[in-house]
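For this view, one protein chain was removed and the others were kept in their places.
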Amino acid sequence: MSEQTLFKVTVDNITIEVPAGTTILQAARQIGGAVAPPAMCYYSKLQGSGGKCRTCLVEVSKGSEKDPRPMPKLVASCRTTVMDGMEVKNITSEKVVDARAGIVEFLLLNHPLDCPICDQAGECHLQDLSFEHGKSSTRYEFQRRTFKKHDLGKHIQLHMTRCILCYRCVFTADQLTNKRAHGILDRGDHAEIATHIEKSLDNEFIGNVIDVCPVGALTDKTFRFKNRVWFLKPMDAHRDCPTCSGRVTLWNRGDEVYRVTARKDEWGEIEDTPDGKPGWICNTCRFDKKQTTDWVVEGPREISRHSVIAQGHYAGNIGTTKPTETFAAINDGRSPHLLMDIHSESEVNQPNLHLGENEGPSNGVTFNNNIKNA
Amino acid sequence: MSLQFNNEQMTEFKRLVARYPEGKQKSALLPVLHLAQDSFGGWLTTEAMDYVSVLLNIEPIEVYEVATFYSMYNLKPVGKFVFEVCQTGPCMISGSENIITYIQQQLGIKPGETTQDGIFTLKLVECLGACGYAPMMQVGKIYREHLTKEKVDAIIAEYRMQVAAKN
Partner (left out) sequence: MGVKLLLEKANVPGIRTYDVYRREGGYATAEKALKEMTIESIVEEVKKSGLRGRGGAGFPAGMKWSFIAKPEGVPRHLVCNADESEPGTFKDRYLMEFLPHLLLEGLLISSFALGSNDTYIYIRGEYAWVADILEEAIVEATKNGWLGKNILGTGFDCMIHVHRGAGAYICGEETALIESLEGKRGNPRIKPPFPAIQGLWMRPTVVNNVETLAAVVPIIKMGGDEYAKIGVGRSTGTKLISACGNINKPGVYEIDMTISVEDFIYSDEYCGGIANGKKLKACIPGGSSVPILPANLLLKTAKGETRYMNYESLSDGGFATGSMMGSGGFIILDEDQCIVKNTLTLARFYRHESCGQCSPCREGTGWMEKILQKIESGKGEVSDIDLLWDIQRKIEGNTICPLGDAAAWPVAAAIRHFRDEFEWHIHNRELSQTSNFGLQHYADPIHVPA
């Protein structure tokens, strides 16, 4: 380890040293924050992934110390390795910001925008991407494409219209299972994920395609329409599983386990287990162990406080602090202009109540009761 | 499996596979799919594709992925003679639209359809690399070039005769 060659790379004016062979994206992720380019198709745990979605394009303004010429085109940071002395512009490059907004528009072009009925909403990378890098409206005025529906069996729900063709699920099936049964059929703007003949995906590890899917194209059928992810409390838990690591995140509401997923890191990727291997989980853990008694619960899972999933969940109990500044304080003394003060209209949205303490679905009538019982 | 190559087709299959190094037999997939399509009625049924996957020792999905990618593989039944008329730039400049309309009138079918007698299918395709001999179409292995209405008439009559002679 100590003998490893280190390369200096600068991303958005922040310089770090990384081992030779590191990609620009991985180097930027080490710096973290907004410096890390978004990635919709790249998945570090899947060999061969990346390069396709083009959201991670960056500008290389200096190739290396030896050859300082800039690269003529924007490059996919997930598949370009750093050189010593390389200088990269991500959000500091107008070209990148412009191109990325274009990519977001392309990705959303045929996307149904059915977030209100999509199980992925709240943890969807395409939502995050559009929010952070997209424009507020589309210039597309034609009919969005549709596909013939395919049934992938009792565990996995396929919504092809939401797919962005990242190929992650294909790599997952190739690398985690011994027989890939689904793939990319047809080509161009008609390319789709399918099995060709109706066939259920049954391999013991195939459920991981749900976790790698960046959008709502592949979702958990056992969780379908059951709840919104932001109403659930993610809890780390484990069990002694003969097939997989058994290290999961339970998504609970009260004592009820609504769904089970693998544990994901801040980039939305499967976390490694302590032995350094990716923590893929088996179908039994994912689909069949829905009782809290099946699991040893370790505690609440830390979720970025910017995520919608974190809303109201953990104030006070996992070390997050509530912002102390008032809106007026950070806004030069101006109070926000409100169309309507919802707190005076409804009892549901009481700022002094934590929604996370609410046990189960409630309306304005049952809300106070539920809170009191909690 | 009911569907199989006959001896002659099997010999051709072996010749195709032998072009590639040991263990790289998947490389023969495109040529073998051509062979299967020619051998089993001009289009690729799921059964035919599964048979190819067994022969090449690959997963069926690998065959489906490839068969659906390339435009020359027919995944639906087609007529005995498929008129693949080029509609790209240079052919369009040289009047391919008139030819396409004329063929539709003569055969009474729209692009993508097959005549009721099962003899002709009309397909619109993109550039076939015969731009200097436009307008043109491909029928089986043959290019029919410098098309005019008269030529189209003659071609249709020729194929009708061929079918009649066989019956």
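First chain written, first letter: the chains are A and B, and each begins at residue 1.
One rule holds in what follows: a contact is a pair of C-beta atoms (placed from the backbone, for glycine too) under 8 Å apart; a residue touches a chain by one contact, two chains touch by 3 or more.
As the structure is a computational prediction, the values presented were derived from the model and not from experiment.
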Residue among B:55, B:78, B:107 or B:134 touching the omitted chain: B:134
Among A:99, A:244 or A:303, the residue in touch with the chain that has been omitted: A:99
On chain A, residues whose C-beta touches the chain left out of the figure: 50-55, 57, 73-74, 76, 79, 98-99, 102-103, 105-107, 109-110, 139-140, 142, 164-165, 167, 184, 186-191
Missing-chain contacts mapped onto chain B: 19-21, 24, 26-31, 33-34, 56, 58, 62, 65-66, 69-73, 87-90, 92-94, 125-134, 138, 141-143
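By definition in this document, only the chains that are shown with their structure count from here on.
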Interchain centroid distance [CA atoms averaged], chain A/chain B, Å: 44
List of chain B residues in touch with chain A within their complex: 46, 59-62, 64-65, 68-69
Chain A residues within the chain B interface of the complex: 179-187, 195-197
